[in-house]
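Note that this complex is displayed minus one protein chain, with the remaining chains in position.
In this document, chain identifiers A, B and C correspond to the written order of the chains, with residue numbering beginning at 1 in each.
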Amino acid sequence: MKVRSLRKKIVLVTLVTIIGVSMVLVSSGQCEELSELRVGRVGTLAKTLDPNIMSSWGITVPIKSAVFEGLLRYNPDTMEVEPCLAERWETSKDGKELTFYLRKGVHFHKGFGELTAEDVKATHDRWFEAKKWGLMDAIRWIPPLNRIEVVDKYTVKFYLEYADYTLVSSTVPMFFGYVTSKKALDEHGPEGIKTHAVGTGPYELEEWVPMQKLVLKRFPDYWAKKPWFDKVSFISFGSYHAAGLALKAGELDIASVRPEDVDIYEADPNLDVNVFQPAGFCWIGFNVQASPMDDIRVRKAIRYAVDVDEILQAKWGGVVEDPRKLRANSILSPSTVLGFWKDAPVYELDLQRSRKLLAEAGYPDGFTVVMPAPLHYGGEPEIGVVVQSQLKKVGINVKIPVLELEAFREEHFRETGRYPMFVESWHMAPFPEQQLCWFTSPQVETWNEMKWSNLRYDELLKKAAGEPDPTKRSEYYIEMQRLMDEDVVAIWIEYQLDAKAWRTDIDAKFMSSGWEVIQEMKGK
Amino acid sequence: MNAKKGFLKRFEIFSFVLSSPLRCSGVVIVVILLFIAIFAPAIAPHDPYDINPVNRLSEISFTHPFGTDNLGRDVLSRMFYGTRTALFVGMMGVSVSLLMGLILGMIAAYCGSIIDDAILLLFDTLRSFPTIILILVIISVVGPSITNIVLALAITFMSTYGRAVRARTLSVKEEDYIKAAEALGARRLRIIRSHIIKNVVGPLIIMAGMDVGYMIALEAGLSFLGLGVPPPTASWGKMLRVGFDYMLKDPLLIIWPSIALFVAVAGFSLLAEALRNFLDPSVRRSVKGSLSAIRSQESIS
Amino acid sequence: MMFFVIRRLVWLPITLFGVMIFIFFLLNALPGDPVTAMVGPRATPEMRKAIEEKFHLNEPVLIQLVYFIKNVFQGDIGRSIWDGRPVLELIGNALPNTAMLALGSLFLAIIIGIPLGAVSAIYHNTFADFLIMGLSFLVVSIPDFVSALLLLLLFSVTLNLFPVSGLGSGILDQIHHLILPILALSLPWIGYIARVVRGTMLDVLSAPYIKMEKSFGLPLIFIWGKYALRNAISPAIATLGVMMGKLLGGAVLIEIIFTRPGLGRLVAESVATRNIPVIQGTVLVTATLFILSNLVADISYMFVDPRIRYER
Partner (left out) sequence: MLLEVKNLSVEYITSEGRGYAVENASFKIEEGQIVGLVGESSSGKSTLGWSIIRLLPSNARIRSGDILLKGRDIIKMSERTLNETIRGKEISVIVQDPQNALNPVFTIHTQINDILSLYRKKTRKTKLPLLELFRSADTERKKEAVSLLTKVGIADARRRIDEYPYCFSGGMKQRVMMVMAFVVNPSLLIADEPTTGLDVTVEAQILEHLKDLIRQYGTAVLYITHDLAVISEVADKVMVMYAGNIVEIANKSELFDSPLHPYTKALIKCLPRNATQKDELETIPGSVPNIFNLPHGCKFHPRCELAKQICKGKRPLLKRNHSSSHEVACFLV
């Protein structure tokens, strides 16, 4: 009797488990409620959510621009500057005074009250004590800023040392412009603010679990049009294909994919793919302070010995029909708003000249050099290996240390002479001044990885800022690039491509640089 | 019933036949691996560092029996050269750690008192880290390079050997013939050399044979994490990584190095079991199996 | 037996001290100045000063060590240098995932390994025996991360049956995400346990008491399932704790391959980003868990097998 009942139980249990498992298997595929947008990221989601610190742009911009808003912003389609938190703004004749008239009734997330001039001041006053707030990365960005004055509750005035027209065109609408709450700053302090994001944007931060996910939820009392999705979660993946497979399996709506792999996703009917050309660049940098790279002839020699086309072939072969098209000949990409150097010189492989130059420099049979190629946006280590084999031909023996990006930067800036060469790649905002500013003399200790200082270059950057006329400004920028080229500080390889794939049932929206415009995305 | 018994019997014979080739197979595999490692330059169809972007990720072909990797390097050749890395790391790692363990263990056993305790504490400390984590940390400090990897492995494995040596030395030390030798005024060092080393090292050799395979596996793991041997040196782990990154395009890139790793690990544990039979045939097969397995776990994870 | 446990309990803190000292000196050996190591290359002077004071970096090393240990005992093992989160919080997030993975693998290894071992012992020298032993040799000889890759290739990429990475949301989904990693992690252990159990089971089956029990006509299933097995598994049980420890720490590669946010991945990533405080903290925690689980192992062994008297 007892026994039979027990048998029954066993049978029941097994049945339940079977059903359960099958359910799991079924539920694996489509478990999507369209009001959540799931974005796949590879590696870190964000290092810090402080609105004004920029690190790993390509990754954090979409998140920050959904949470924070600046006084001004870009129209994602036209890249025109348009009002945002400031309804309108005035620039004085001499360009030294900027007045912003704030929008009324804008509220901060998490009940931090209404946006007032005080908040703007508090946020931007941080530039005066940038070190305390860990903002020095960007210290160059507003050199002319003298002081900020609160005119009335909704009016704030910036006093500049000299006119800077890039301020409005690029700086204010980007990170620098983002405004956070005074209260929040006081409450959380320099450490806390890195994880407690308080903005006015359409989405507010719900949770951020490192290595896992960062979830935004729709901000109920957003001042402008409410976004389509209630919830946006950025999910971290260990590798591109992991994200890609998740996307194929319908566990994601959007994912960054390796541009090399676009063909895989194009094949999938449920997916749309697009390759963007962000204002990023990948280059082989020379540390001009370290021997033997302090000798320009050596740098020239290497420039003639490196076959960029082969590098591109190695990366894009079989994906793009003509990889040469992707070649970068100078720092600014065509997608930057201005300053693209159309007729930048193209250096072809020329081993004879290379050997000759080396001989002149006193290295007739080459030398050994350490060249880190830390993985950043993808492909750097491979590029390193290719260069390694190319330089062997002119007797230069390249050692590639196994080094992670952060470790490389730390050591590179700690020991001047340690790494005479390196392979790096950056993502930037598509504004010339924001890309060129890193290679000025003051940056030598922080971001100027070539450790190259050229006073004319610094001066030109300032000149350009003070120049209201864009075409003139553009000339200055080209001039700056010419300087870089003359001093042979780098071998430009490509403008980092960035590819995004998304499910066709999502009405996705991206900036020209490939950054998701989360707040504008819709489901179909 | 009787029918079943008959069935059993046939398999007893079967097992008897089967077990012996299984034993020597270990030796064979290892010899082959060594051959490949030594003569890699001679037998490799291509230069493993010779990049050729034009036919990257090419299919299996006559010129490239295993295809090419993401930089158009010949996979087969890289596997051959990978054998070099693997065997070097495995064997060097084992011998260095064996040596360290031997010395420290003996010192502990002979000096006793505080020194003994100190060394024991060191061993226990080292043993209280999960293997791979300890290695990761050491590597993160000394920076990855083939020698540093060997060093890290040696430090990590030292403690197991050290403890074994200490224990055995202590027991052997008490045995009469050693006592006698000492009584006869033989010099300590000579005793150590002649008797103790002989009695202590034997069993360790088996452990060591086992560990070579697992150090190889660990090296592969490190290289997979990108903390292994620096480029362009070929390593199975790095090949696995490439395969992992190009999984969607060319799955075979994962398969080849996996096979290589399996063969190496299996080969060395079989070799170790053969050694064991050679050194003490008394041990039962089942137990041996489990023993080898135990050693394996200690290093795989 | 009690004596043994007590001795272990006494030895435990000593080892822990050893661990702390070891980690401390290891990470002080890092190239470059420790402050940079602690707070990252571009830290503010304020932050640097704070660290210097907190870890007393201007004082001699031994003093520093003392302070370090003091901090540890106050449960303060620093903050991540990138987002300034407390290391404990990071570990708190990671640990459950790793624990789930480890426990799962442990469970799987036991429920598959023990029966397999028993069967191949009972059908000693039959085809089943050879099959099982062959398979177990196979899985023991494939490093777990390799089998992880192969499983991923087969079940996720080719057959698209299981998700490739992440934790999943909701209990069923989470289980679904766990299956492959657990399988990969436990495969070598399954083979291992099968071998151990087979070995001991063979001895047990030939023991007089089994003969005696047979002579009383107890059904074989019952003898095997209750009397023999109970004897056979005790050595396997003895290794469970060791296993647990290894699984907790050893999941690094698996967690990376399946991008599961666990302890292992935390270590690996902080090693990659030179996030020293996190490395310190995580390694400290894993080591502690490792030691504890070993202790648990010995105690559990004691319970499974009443004969055990600990003289070692």
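General remarks:
Everything below uses one rule, namely that a contact is a pair of C-beta atoms (placed from the backbone, for glycine too) under 8 Å apart; a residue touches a chain by one contact, two chains touch by 3 or more.
Not measured: the values here are computed from a predicted model.
Only one of C:24, C:68, C:162 or C:227 touches the chain withheld from this view, namely C:227. As for the chain not pictured, it touches chain C at residues 207-209, 211-219, 221-222, 226-227, 230-231, 234, 304-307.
Heads up, the rule we're going with is that only the chains that are shown with their structure count from here on.
The touch graph of the protein chains shown is complete. Nearest to the overall CA centre, using the mean of each chain's CA atoms, is chain C. Contact analysis places B-C first among chain pairs (by count of C-beta pairs in contact). Of all chains, A has its CA centroid at the greatest distance from the CA centroid of chain B.
Each chain gets a centre from the mean of its Cα atoms; for chain B and chain C, those two points are 21 Å apart. Remark: chain A and chain B have CA centroids separated by 44 Å (rounded to whole angstrom). Taken residue by residue, chain C touches two or more other chains at 31, 157, 256-257, 272, 274, whereas all remaining positions touch fewer.
Counting partner chains per residue, chain A has residues 239, 241, 245, 404 touching two or more of them. Put simply, chain C touches chain B in their complex at residues 11, 14-16, 18-19, 21-23, 26-27, 29-31, 121, 125-127, 129-130, 133, 136-138, 140-146, 149-150, 152-153, 157-158, 185, 188-189, 191-192, 195-196, 198-199, 202, 235, 239, 242-243, 245-253, 256-257, 264, 267-268, 271-272, 274, 279, 283, 286-287, 290-291, 294. Residue ranges of chain B in contact with chain A, taken from their complex: 49-51, 53-54, 56-57, 70-72, 143-145, 226-232, 244-249. Partner chain B is touched in their complex by these residues of chain A: 239-241, 244-245, 261, 264, 310-311, 313-315, 317-318, 375, 381-382, 384-386, 388-389, 399-402, 404.
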